[in-house]
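Missing here is one protein chain; the remaining ones are kept as they sit in the complex.
Per-chain numbering from 1; labels A, B and C assigned in written order.
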Amino acid sequence: MTIKVRFFAQFRELFGTDILTDAPPDGMFISLIAGIAHSNPEGYNAIFDKNGAFLEFVILMKNGKRIDNSDAAATTVADDDDIAVFPPVAGG
Amino acid sequence: MTIKVRFFAQFRELFGTDILTDAPPDGMFISLIAGIAHSNPEGYNAIFDKNGAFLEFVILMKNGKRIDNSDAAATTVADDDDIAVFPPVAGG
Amino acid sequence: MIAVQTADVDIGGLINAAKQRSTGAVVVFDGIVRDDDIVEMELEAYEDVAHKELEKIAADATTQFNLLSVDIVHRTGRLAVGENILIIVVSAGHREEAYAGSRFIIEAIKKGVPIWKKELTKDGGRWVPGEHGHGAGKRG
Partner (left out) sequence: MIAVQTADVDIGGLINAAKQRSTGAVVVFDGIVRDDDIVEMELEAYEDVAHKELEKIAADATTQFNLLSVDIVHRTGRLAVGENILIIVVSAGHREEAYAGSRFIIEAIKKGVPIWKKELTKDGGRWVPGEHGHGAGKRG
């Protein structure tokens, strides 16, 4: 349980945040998030498209660095990673 | 002595300001200013060109309203007029 | 001063602190909670990352526009109508740089700093959609 997953804004309201979890069996970033999102169908559809890929506008970070959505399917996670998933930013 | 002539900035340093005077014999704006400016050759050349016309950048006002330099030769002055002559503005 | 914080800040104090002998212009942007039929606004930030992004934006603006100083204070938490959300104070030798730098910073913040706003209304709340949102915002 050493991976921390943070959701923000609408996504936080759907899933909670600061979720401590283990790496999924396949070690993939997308599997980690899909595993959490499956608990909430409305939430799942806010993040994933019908093919199970991340929706274009969803922003993904690993250890404070942005992951391009096109790279997400090939991104792995490991112990102590700090993951964040959030909608388009709206500060200012 | 009911016409007031104000000079500002460099022109104030050359001629003084708040000069009370009478209308010139021909009643013309340009004659009024030339009459004052003749007292100071350096000052005269700061305001008038070789043909005795106002230099292009000199700004002229009568009673708080701008006189276009091309109209200056045809502009008259009368008792109680408030005249101002100044270089390009540089506030802000 | 670069900060993501709940507290407000003294803008006059920031302006005074921004002045150096070569400063000819200070431009301040103050973003304020506007009454769009709301009760309050709630701001949420991914704080570490937001702070780092603000530092980066300040550094980029400083280089690109020759700024002499940059302060950015972005507030979080619940803010009432009329309260300051975001204060940007930039100083430069000349006004062109100060205006351009200020504008660069606010646009960069809107695009890339992980902060979100929820408008709290009598009927609930709505998340302010992000600039690149395709329907992610405006949720009840």
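Criterion: contacts are C-beta pairs under 8 Å (C-beta built on N, C-alpha and C of every residue); 3 or more make two chains touch, one makes a residue touch a chain.
Just so you know, these numbers come straight off a predicted model, no measurement behind them.
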(request) Determine which of the presented chains are touched by the chain that is not presented, and list them. (result) B, C
(message) Considering the complete complex, identify which of C:Gly77, C:Gly93 or C:Gly125 is in touch with the unshown chain.
(response) C:Gly93
(request) Out of B:Gln10, B:Ser39 or B:Ser70, point to the residue that touches the absent chain in the complete complex. (result) B:Gln10
(request) With the missing chain put back, which residues of chain C would touch it? List them for me. (result) 10-12, 15, 19, 21-32, 34-35, 81-82, 93, 95, 98-99, 102-103, 106
(message) Suppose we count only contacts with the excluded chain; which residues of chain B make the list?
(response) 6, 8-10, 12, 46, 55-59, 61, 64, 84, 86-92
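By definition in this document, only the chains that are shown with their structure count from here on.
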(request) Would you indicate which pair of chains has the most C-beta pairs in contact? (result) A-C
(message) Rounded to a whole Å, what is the gap between the Cα centroids of chain B and chain C?
(response) 50
(request) Let me have the rounded angstrom distance from the C-alpha centre of chain A over to the C-alpha centre of chain B, please. (result) 75
(request) Can you check how far apart chain A and chain C are, centre to centre, with Cα atoms defining each centre and the answer in Å? (result) 26
(request) Any chance you could list the residues of chain C touching two or more other chains? (result) none
